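Removed: one protein chain of the complex. Kept in place: all other protein chains.
Letters A, B and C name the chains as they come in the text, with residue numbers starting at 1 for each one.
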Amino acid sequence: MSCPADKHHFAHPFDDDHLKEECGVFGVVGVSDAANFVALGLHALQHRGQEAGGIVAHDPEKGFNSAHRFGYVRDNFTKSSLMETLPGDVAIGHVRYSTAGSKAAVIRDIQPFFGEFSMGGCAVAHNGNLTNAEALRRELIERGAIFQSSSDSECIIHLMARSIQRKHADRIADALRRVEGAFSVVAMTRTKLIGVRDPLGVRPLVLGRIGDKGYVLSSETCALDIIGAEFVREIDPGEMVVIQDGHIESSRPFGPSTGRFCIFEHVYFSRPDSIIGGRSVYETRRAIGVELAREAPVDADLVCPVPDSGTPAAIGYSQESGIPFALGITRNQYMGRTFIEPTEQIRNMGVRLKLNVNKSLIRGKRVILVDDSVVRGTTSRKIKDMILDAGAKEVHFRIASPPTAWPCFYGVDTPNRDKLLAAQMTEEEMRQWVGVDSLKFISLDGLYRAVGEAEGRNNACPQYCDACFSGEYPITPSDQLEKGFEMKAAE
Amino acid sequence: MSCPADKHHFAHPFDDDHLKEECGVFGVVGVSDAANFVALGLHALQHRGQEAGGIVAHDPEKGFNSAHRFGYVRDNFTKSSLMETLPGDVAIGHVRYSTAGSKAAVIRDIQPFFGEFSMGGCAVAHNGNLTNAEALRRELIERGAIFQSSSDSECIIHLMARSIQRKHADRIADALRRVEGAFSVVAMTRTKLIGVRDPLGVRPLVLGRIGDKGYVLSSETCALDIIGAEFVREIDPGEMVVIQDGHIESSRPFGPSTGRFCIFEHVYFSRPDSIIGGRSVYETRRAIGVELAREAPVDADLVCPVPDSGTPAAIGYSQESGIPFALGITRNQYMGRTFIEPTEQIRNMGVRLKLNVNKSLIRGKRVILVDDSVVRGTTSRKIKDMILDAGAKEVHFRIASPPTAWPCFYGVDTPNRDKLLAAQMTEEEMRQWVGVDSLKFISLDGLYRAVGEAEGRNNACPQYCDACFSGEYPITPSDQLEKGFEMKAAE
Amino acid sequence: MSCPADKHHFAHPFDDDHLKEECGVFGVVGVSDAANFVALGLHALQHRGQEAGGIVAHDPEKGFNSAHRFGYVRDNFTKSSLMETLPGDVAIGHVRYSTAGSKAAVIRDIQPFFGEFSMGGCAVAHNGNLTNAEALRRELIERGAIFQSSSDSECIIHLMARSIQRKHADRIADALRRVEGAFSVVAMTRTKLIGVRDPLGVRPLVLGRIGDKGYVLSSETCALDIIGAEFVREIDPGEMVVIQDGHIESSRPFGPSTGRFCIFEHVYFSRPDSIIGGRSVYETRRAIGVELAREAPVDADLVCPVPDSGTPAAIGYSQESGIPFALGITRNQYMGRTFIEPTEQIRNMGVRLKLNVNKSLIRGKRVILVDDSVVRGTTSRKIKDMILDAGAKEVHFRIASPPTAWPCFYGVDTPNRDKLLAAQMTEEEMRQWVGVDSLKFISLDGLYRAVGEAEGRNNACPQYCDACFSGEYPITPSDQLEKGFEMKAAE
Partner (left out) sequence: MSCPADKHHFAHPFDDDHLKEECGVFGVVGVSDAANFVALGLHALQHRGQEAGGIVAHDPEKGFNSAHRFGYVRDNFTKSSLMETLPGDVAIGHVRYSTAGSKAAVIRDIQPFFGEFSMGGCAVAHNGNLTNAEALRRELIERGAIFQSSSDSECIIHLMARSIQRKHADRIADALRRVEGAFSVVAMTRTKLIGVRDPLGVRPLVLGRIGDKGYVLSSETCALDIIGAEFVREIDPGEMVVIQDGHIESSRPFGPSTGRFCIFEHVYFSRPDSIIGGRSVYETRRAIGVELAREAPVDADLVCPVPDSGTPAAIGYSQESGIPFALGITRNQYMGRTFIEPTEQIRNMGVRLKLNVNKSLIRGKRVILVDDSVVRGTTSRKIKDMILDAGAKEVHFRIASPPTAWPCFYGVDTPNRDKLLAAQMTEEEMRQWVGVDSLKFISLDGLYRAVGEAEGRNNACPQYCDACFSGEYPITPSDQLEKGFEMKAAE
């Protein structure tokens, strides 16, 4: 499902000026008290969705039980009074941001969604975004479906309900063949754990093993680590796995396909301690910094990360350039709700609540600031102000991703195109607007090299989905086109 | 006041295995909506006390109003419904841990304390610990005092109530001349903001300026930054300042004295973006890492900090040694309450909730781990386990402080001596117990050099309070001696 | 929907030993801030359902908004932060008990239910119980419906979704022609307020007028009074009204029918200040007492009501018999949650929390206790114990309804037949079991006379539904028969 800005809980100092992933999914089968494992897994995936979380579990005696809550996993799914209501040895869960464009968040929008079918109940959790959800919803309503949420993901349940297949997994395949878009789906029946990735494998999904015959599906490997599960492999693009009694059955419901994984997962979404495509995300980000130092060197005294997401690239930049690495900006780890602004005497209070500059470190220095991306650019300006107020002599921005010029329709919350700085300005205009001595982005080829493609991007057949940088959308965004979105003209 | 472990809210991954500062104080006069400034200041000082916070404000029409709450500043003092009850242009506040030895935390123990005197009300907030509080309390009760809290700091109010002085400030001086111990006190009357530091200046207190005629007192400079106040100077050891109508009156109620500031504030307590003694705390910690690399070099592949407090020293160690700096351990930024342990399948779940190792980075490497201190040593063992599980070839611990072998009685929560690893073992025994290839602490002289004393420690007349390392207590801990504490034998 | 015992909030001292109505519905159209009127109306209907409440409102600009909450109306729908989210000039609401047999109450079971149809949204609130809901649900799931609740009432929405009618009201009629059972339904579209009663009119529904062109539908007239609305008339059995722009359109979607209103509404469910069939409920209950005094006189010193529901009948009994009326039992008006039982020293604590006897009034007296009904009989025994402990010489129970020997399947929570005292014992056995000097029930004919049927019950064609007394069910309880319920053998 698509997942926009959350005003209440934010984890990164300037989440509101970041592309925002989206959702995390997690499921486990073959262990007792499965819901407790799911709670831990969701906690490890909290960076993928901080507004709300839900868990469904099944117990042979107590049947299906579920809990959906706003707020952090740690604040809800740690209470024994709640967890005791979720018994059983199969469970799935979901963390999410609020749905794009929704007025107020409502509990009915929190996944997993559940459907009671004649062959038994089935719960579904979805990471990604369906690009034809609006058309599907209209059609389903025509035919008698009662939608309970405003989520695109609910279409999957209703399509399942109308399938004539006799098995849950076949109904899921039926449903997913009808949808377009990006999806990593984790589902469960009374005894089975099911995982599916869309044909391009845009969003991640990995398989892990725990205990004698337990299996885990997770958005990222870091959530396997927290429960001590062993990483087995990634689910392939276009693959469906059905896990029961310690056995895994794999199939290809969409036929053969070649994956185009989201390259931004490497840049920002995934946790640095996760492993993607056999590579540590931390190491990839450090490599981006190395690449950036080669592409855009500058003479300076210090390399400072914009905390915390710019840190690995800043380390790489420092190592490649030989310029000392320093924590010039300190992040307040207790930030949270909005304070009342006392008077107009306080300028830029929003920034001060989150970040503070080590003045005595910065004063008189030429500073390279490494950040992961530039979206609206407003944050970059504020940080520049703070650094200059602290007495820096020069400020150079280095960005660990190419200019973000196109919105994502595959499960990431991005502003409209007219709000994206890089869609409105050239690099030089951006530099002037931010007000720094230099501003450089890594090149798209450089980014491909850093993620392990030695030859860079294969423009004929790109290895990744990089629509947010390139404007080349591998899946047609039908709902958006209907609403007037204009794609990049063919060149 | 003394401030021990809080089980509920912890900010650092292994707070329960750290010395724990204690309290933070903040006060402001001469600005409208003073309480809002105090809320911001306390938020910036939250690392000094996370269990509870309180604010007292005075308004000419509405009189004295106060609010005392458990939990984070951001969760309480951000609500307009609460803040509107705290009008006025003078206010003080306090953040704290729970009182040592107390059963359950009670709201009456939260500062500031308030007393109604014949010349008007006065509120007092105290950072530090009184070493003769128990004797004083007994004596005061004999003479008719009714104590409302179990806090040592309440003695100050009762001593003030019995003073025959006509002015609040004189009564505070009278009271503080009767107490022993470490104290940085911020107090307020209807129109005055008052600050006092004990003769040795063990705990910090700084003065800032805001707006035309506003003044601020704060434990650290980072809290001046958040409200845009200008740092003026530190309050001197043994100094009292009385601020009213934009004027500051300074006096020396305890006569002349030489300060012995707490050296551990440099090592761990203060925020890295604060300035102490004219030096950036971040820079001092980096210098400790440099010193440590000189004193205890070792051949290795990576220098990794134990997040987050070990980071500056690790940067320094890497820079001095030339061994690459890497974030080998990732901290979960959403940690919080205790999760329900699903089954025995999860080993060391407590650690996994907080930290995760970047396995692909660590595997096969010789790793130097830099941590700020070793208290009980239990955390060091767990981290060593994680690093070895991830496949490290060698593990070397480097500690940015000398062995902590003595409890602090001056406002820091330390375990009893028999729980301090360094009080029980030699360095080699500690290395074996932790189970690492090497374990080295910075020397006491090295630490003094890193904080700017080029000649190291002046053993005849030490420049800092370093009792936790040296066992040399500059203020006699009377209450403790009465309870059987044995001081180090004179050499 | 069916509505059983609520363990958490009970309003009558021995609610758990009473038949329990069930639900209340309320709707308003043609006034601004309609949801505030609904909140007031539901508050006045709180006695009909205390577990939860919900409101849906529609505003031309903000669309449909809803709020569903556990707990009392006064604790939820009085907050301006909530009520501001429910703008618009048409709104409906519902109060309920928890669904019979449900495990834990869930928010999804709270009405009104809402469906998005191709011609626009529609919300539905239902008082009553569908007797073929389980069969309908199975059939709907076969055809692709996704149920969100465990409520029988949700069938109505799904049947509407499958209707091929173009107008909401026609779809409602379509749906209700498919269901069996008792129902008073209030529904709303963007502009219309709709009300329907089942052909027998088992549950009440009245029409009121407010302001220039506002109309109200409510379960009882007492909820018209609270908002100052004028009582217009009852909705007829089998009638549908569609109200829009100040106009009412009436139709008979089920053809002609004769009503059989629930006689127990007179005895206990409705509020004494409501008017049913042109008669004050209070006056009817007093008339029952008069009738009871004629049918079952006894020589005694005092007539005491079992508070509060027995009071009007006790007044009638006293007036007819000439025996003084007295409040011999005092009810604790603050009762609520369960207290912790300190030790075994307290016997019958549950009763003491709710009631206390005026000992000095009762001592040595022959006491007539008037109660509204006997269900399990456990309460009657406890009250008898209290009265005897207080020193009464004789205790005579007089019951303002006939023996309750059959369960209700039309929207009232009744125990299984084997728990109903009157289904297991003769009147004399009941007297012995309760342990009183005499125990008498009003006769069925007497009850009919008291509600205004001068000739008593027309056994060939009874004027009311009295299945709980007579075992004659006017609507076949299909789901129950399928589960093995045995109806009374034809005589």
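Of note:
Note that in this section contacts are C-beta pairs under 8 Å (C-beta built on N, C-alpha and C of every residue); 3 or more make two chains touch, one makes a residue touch a chain.
Computed from a predicted structure; not experimentally measured.
For the omitted chain, the shown partners it touches in the full complex are B, C. Only one of the listed residues, C:T85, C:Q165 or C:N358, touches the absent chain: C:N358.
For the options C:P60, C:G228 or C:G364, the residue in contact with the chain missing from this view is C:G228.
Check C:D174, C:E283 or C:E453 against the missing chain and you find that the one touching it is C:E283.
Although one chain is not shown, part of subunit C still touches it, namely residues 11, 31-34, 36-37, 39-40, 43-44, 46-47, 50, 72-75, 77-78, 80, 83, 210-211, 222, 225-228, 271-273, 275, 279-280, 282-283, 286, 308, 311-312, 315, 319, 324-327, 330, 332-343, 345-347, 349, 352-353, 356-361.
Where subunit B meets the omitted chain, the residues involved are 62, 85, 103-104, 107-108, 115-118, 138, 141-148, 157-158, 161-162.
The definition used in the following text is that only the chains that are shown with their structure count from here on.
Each chain's centre was taken as the mean of its CA atoms, and the one lying most distant from subunit C is B. Taking the mean of each chain's C-alpha atoms, the chain closest to the overall C-alpha centroid is A. Chain centres here are Cα means. That of subunit B falls 62 Å from that of subunit C. One inter-chain figure worth recording: subunit A and subunit B are separated by 37 Å, centre to centre, where each centre is the mean of the chain's CA atoms.
The geometric centre of subunit A is 50 Å away from that of subunit C, both derived from CA atoms. For subunit A, residues touching at least two other chains: there are none.
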